[in-house]
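Before anything else, here's the structure in question.
What you see is the complex with one protein chain gone and the rest in place.
Entry: chain A
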Amino acid sequence: MRQNNSITQEHTRRSKAKADGENAFKVRLSIRTALGDNAYAWDTNEEYLFKAMVAFSMRKVPNRETTEISHVLVCNVTQRVSFWFVVTDPLKNHTLPAVEVQTAIRMNRNRINGAFFLNDQTLEFLKIPSTLAPPTDPSVPIWIIIFGVIFCIVIVAVMLLILSGIRQRRRMSKGPTEVDDSEDKCENTITIENGIPCDPLDTKGGHINDAFMTEDERLTPL
């Protein structure tokens, strides 16, 4: 008698777990893609773990704390690895509504993924969309900080150059008014090199003879 019971029980359970059932979900695992050489084989023990994780997730839902591993049915396991599962309620003899199962799985997705060393892409629950991680938004965008730094440096450099230019011009207008004439190219390249047409101290007397210009006068310290 008992054997008959268990066989009929098995029958009813199998018929409930038929694929494409309203409350059934298809699961797809890509173990080799995720783990490469460290991939484990999918066997009945892994199935047991899966059922345990689903039961665990259902237990977290209020009113469903009594869900047992045996209430979770798995069928149609393929080589892929993919299979269908459904959660039953033996007391009322029906399958739990999809919405409840979906909410339970979504809330514990990370734990389920972790148990199998997989992630949302390699352990897929078709029909259950995964919640995407929110983007990290710093309070001040990073680019503005870098922009601000470079902007300040450039402004300071511009100010420095303008101020030094004004100072040079004031020094020039206060000093001797004679400026070297352009015919003396050699002197031009030296004196203009610093951006300032420097007036050597002895222009007041008259024309300078290059040959007698000593080294340190040529290189005016400025």
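Assume contacts are C-beta pairs under 8 Å (C-beta built on N, C-alpha and C of every residue); 3 or more make two chains touch, one makes a residue touch a chain; residues count from 1.
Basically, contacts and distances are computed from a predicted model.
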One chain of this complex is missing from the view, so tell me which of "Aspartate aminotransferase", "Large ribosomal subunit protein eL33", "TBC1 domain family member 7" or "Transporter" is its UniProt name.
"Transporter"
Against the hidden chain, chain A presents residues 28-33, 39, 78-82, 129, 131-132, 134-135, 142-144, 146-147, 150-151, 154-155, 157-158, 161-162, 165, 169, 178-182, 185, 188-189, 192-195, 197
